[in-house]
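Only one protein chain is missing from this complex, and each of the others stays in its spot.
Chain IDs A, B and C follow the sequence of writing; residue 1 opens each chain.
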Amino acid sequence: MSKKTYRQAINEALRQEMERDERVIIMGEDIAGGLGSPGEQDAWGGPLGVTKGLMPKFGRDRVLDTPITESGFIGAAVGAAATGLRPVAELMFVDFFGVCFDQIFNQAAKFKYMFGGKAVTPVVIRTMYGAGFRAASQHSQCLYPVFTHIPGLKVALPSNPYEAKGLLIQSIRDDDPVIFFEHKAMYDLEGEVPDEPYAIPFGEANVTREGDDATIIAFGRMVNFANDVADKLSKQGISCTVVDPRTTSPLDTETILETAAETGRVVVVDEAHPRCNMATDVAALIAQDAFDKLKAPIKMVTAPHCPVPFSPALEDLYIPGPDKIEAAVRAVVGKAH
Amino acid sequence: MSKKTYRQAINEALRQEMERDERVIIMGEDIAGGLGSPGEQDAWGGPLGVTKGLMPKFGRDRVLDTPITESGFIGAAVGAAATGLRPVAELMFVDFFGVCFDQIFNQAAKFKYMFGGKAVTPVVIRTMYGAGFRAASQHSQCLYPVFTHIPGLKVALPSNPYEAKGLLIQSIRDDDPVIFFEHKAMYDLEGEVPDEPYAIPFGEANVTREGDDATIIAFGRMVNFANDVADKLSKQGISCTVVDPRTTSPLDTETILETAAETGRVVVVDEAHPRCNMATDVAALIAQDAFDKLKAPIKMVTAPHCPVPFSPALEDLYIPGPDKIEAAVRAVVGKAH
Amino acid sequence: MQLSRDDLLQAYRRMRLIREFEDAVHDEFSAGNIPGFVHLYAGEEASAVGFCMHLDERDAIASTHRGHGHCIAKGCDERAMMFEIFGKKDGLCGGKGGSMHIADLSKGMMGANGIVGGGPPLICGAALSAKTLKTGGVAIAFVGDGGSNQGTTFESYNLAKVWNLPAIFVIEDNGYAETTSSSWSVAGSQVDRGKGFGMPAVQVDGSDFFAVWEVAREAIERARGGGGPSLVHVKCMRYYGHFEGDAATYKAPDEVARYKATKDPLMLFRQRVTEAGLLDGQALDAIDREAKARIEQCVAEAKAAPLPTEKDLLTDVYTSPY
Partner (left out) sequence: MQLSRDDLLQAYRRMRLIREFEDAVHDEFSAGNIPGFVHLYAGEEASAVGFCMHLDERDAIASTHRGHGHCIAKGCDERAMMFEIFGKKDGLCGGKGGSMHIADLSKGMMGANGIVGGGPPLICGAALSAKTLKTGGVAIAFVGDGGSNQGTTFESYNLAKVWNLPAIFVIEDNGYAETTSSSWSVAGSQVDRGKGFGMPAVQVDGSDFFAVWEVAREAIERARGGGGPSLVHVKCMRYYGHFEGDAATYKAPDEVARYKATKDPLMLFRQRVTEAGLLDGQALDAIDREAKARIEQCVAEAKAAPLPTEKDLLTDVYTSPY
């Protein structure tokens, strides 16, 4: 166990799984870097350095730089997964899914079903998401609700370094296509991470705080905001349960329904665009299956219905931050507090 | 006013708008047909004959057949819309959006915002959706929840020929990118359709049945099932309100909340995959903003979380049909009935 | 000529089986016994068989929406295929895929594909597996003339070349994408496009099994030997409509009939091998009869077979726990 960043945790998971299983290969644009160039090789290790050091260790046959052809190489990862390899492909920013989604949602996700069960497609797609980087509308989206919508895909949203390592190892060992979402604003976040490999099972939520007054269900980076709010409010006599579902597909509906029922007051926090997102998904689930336990309207805290703006002055307003979460919790617990 | 099919209504809307405005052009794969071929021209008028007759009337300069390059021609429609035309592009099946979504969601949807308001992109994308055609996993999806998720897009889901004509005319006259969803199982559905052009404003739901016991909110083809169920149940003493939101983005939240509040018992019917879909979107909205009026858990009736199967024996079980809607209504109205 | 007598019999048997299969599906569809979108391969048999004759279990192919021929050529079980097309539980894909998704990964057949241009990236992956796992395998993407314009196809050319993959792109140019002529939709030429990506590229007459077999041999040997990808442009003719139900009015009235009379690949094969004294007509007649009987039996059994049931609806979505 030692302190590692989210970036290091991901790198370590990749390294350990590549050591364990020769069939694990990784590919993506500049995940090593310098290919064909006269200068430094492994020059980048991915645009934010997440895969740095893997090419020198495993060689270019297992760490494949690609041309800028997401349909081509993500489709290749899918095809390779269906024929014996266990590829981890990097879709640099999830915002780029629009040029290659077919290979993910119509091919990888559906092979098993369309082929009557006779396909196994253990492909992982690692991808960056989220706002806060001043990266503007086409490099800041969440989009995991879209992947969650598709049967046949699994979707992991690690909220800290520990989750990142364990969920990525599970993603690689899992026999289904997994989309692994890395929040770009968390790469430098530190946390305790065991040195040995470990897998966190999918569909098992993590209850990060326990409380009586309200239940906050939050996703990805938002879990950290929710924890902060819970800690702050607990000093003010409002105690909150915080649930990190860890994966949106499968979703741990049991824990969500139980913790919602316990307090009867629910806030769902989702950084994604507000329509047909995880906030609505979870709120609807509760309104259907834990309705009788609810003591107050469910509150959703999400980004507004607009593209992500560039200007820091606007982007800071765009992100569903701790203030908005706190206000929502205060609203559901009501005057009493 | 005369009886027309859904297919005819769409064809008529296109024809009348092309007559009205020279800037309206249409494009797509085989929307006329026979290009470069020795035989019949306008051979198909689209794979299901929806655009038949438009090329002979308006010529190949305004009715453009395309190669099979959805990114290319849908992007061209977007670019043309930003530079003075009002293109209506056909994405044959919405299932194909995975090869071209970037031009829709990162380009068309975001131009206005990214460019600080200084862009107008009046593009319409007509597309076929839905199950029931024995067309299997890659030609039967709904996917409108994905488009609804994206700020900057508008999404229309006409439920019958009257709605189809009016909503398509509005789509074409609207200055924003509109995705117009045509259910492939409705093309032969007949209904009364005025001969003259008319536009149905976006974001105004249509209440197709009024009742006291439950509110059914349904989308697209499902509106017809909901109407049938309401008619059947009304004979058995259960009276339902049925709401057809007509557009999912914008969504008429006011009518939804009002009609939900009136009965306090809500069923939402969505043919789409169940996660992060319109059923969750509307259920969550109500659980947040009309919670105090609810008398029973909200029920969602959707397709199950699996790809659309080919075999008719399975596809019939897949579709959320009248039986499942009826059962849900009976469940929310409870023992009383 | 390096085709043995057995090879020749095998080639003819496969082509005839495809033809009978497609004719039978056409009849059954016309009679209302088969639902959905069904695209038939009749007329193009020499392409699938000319390539797949060189392949074995190490090798993979990806097909198109017009996939029955590639399936049979790659050794899929025609009986299970027929069951599949009828949507039956014991179909090759449990009735879940149907004609447009017919597949058998255990045979290296990675699927018909409902997405035009869906196959080429997958084939880069299969070729990458072969290269990485050093199986000696190659991978072939069959692509239509229409599919040759899809961006995914071009990306795959480039990827296969820069990764030096054992991949082959076979453009089956039957002159039409739905109703649209390839003489209009394809700017430049297939061969020049291939060369633009630095790949060896040739055109071949798809009515001539032997010509196809020969260019296939070269491309596949090159790939197996580490020489990288190639492109082959096969000119051919589809005999039925784009999908079942299409009257193909966009074609010249006598286009198909003339081709059948003068260039049918099975007819030309028969002519060639009998004239050269390699096989006699009786052996071929026997194959014709067997193939017909076999397919009739497949249809009869498929019709009688049970449908999948409710408990099949939600299986096969995931492999690991969900």
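In this section, contacts are C-beta pairs under 8 Å (C-beta built on N, C-alpha and C of every residue); 3 or more make two chains touch, one makes a residue touch a chain.
Remember, it's a predicted structure, so these values are computed and weren't measured experimentally.
Asker: Touch partners of the unshown chain, restricted to the chains that are shown, please.
Answerer: If we consider the entire complex, the absent chain touches A, B, C.
Asker: Can you tell me which of C:Y12, C:Y41, C:Y157 or C:Y318 touches the chain that was removed from the display?
Answerer: Selected residue, touching the omitted chain: C:Y157.
Asker: Decide which residue listed in B:D174, B:E271 or B:D289 touches the omitted chain of the complex.
Answerer: In the complete complex, the chain left out is touched by residue B:D174.
Asker: For the chain left off this view, which of A:P56, A:G237 or A:P304 is in contact with it?
Answerer: Hidden-chain contact among the options goes to A:P304.
Asker: Of the residues listed, C:S99, C:T132, C:S185 or C:Q203, which one is in contact with the missing chain?
Answerer: Reading the full complex, the residue touching the unseen chain is C:S185.
Asker: Just the residue numbers, please: which parts of subunit C touch the chain that's not shown?
Answerer: Output for subunit C: 149-155, 157-158, 161-162, 184-189, 192-199.
Asker: If the hidden chain were put back, which residues of subunit A would touch it?
Answerer: On the side of subunit A, residues 29-30, 33-41, 43-44, 47, 65, 67-69, 71-72, 95-96, 98-99, 133-139, 304-307, 309-314, 317-318 touch the unshown chain.
Asker: What does the interface between subunit B and the hidden chain look like in terms of residue numbers?
Answerer: Subunit B touches the chain not shown through residues 23, 25, 61-62, 64, 66-67, 69, 71-85, 87, 102-103, 106-107, 110-120, 122, 151-152, 154, 174-176, 201-203, 250.
In this text, only the chains that are shown with their structure count from here on.
Asker: Taking CA centroids for every chain, report which one is farthest away from subunit C.
Answerer: A
Asker: Let me have the rounded angstrom distance from the C-alpha centre of subunit B over to the C-alpha centre of subunit C, please.
Answerer: Whole-Å distance between the two chain centres: 35.
Asker: Would you kindly tell me how far, in whole Å, the mean C-alpha position of subunit B lies from that of subunit A?
Answerer: 30
Asker: Centre to centre, by mean C-alpha position, how many angstrom separate subunit A and subunit C?
Answerer: Result: the chain centres lie 40 Å from each other.
Asker: Do you know which subunit A residues sit against two or more other chains?
Answerer: 71, 102-103, 106, 110, 113-114, 151-152
Asker: Name the residues of subunit C that each touch 2 or more other chains.
Answerer: Touching at least two other chains: 91, 93, 95-97, 101, 113-115, 151-152, 317.
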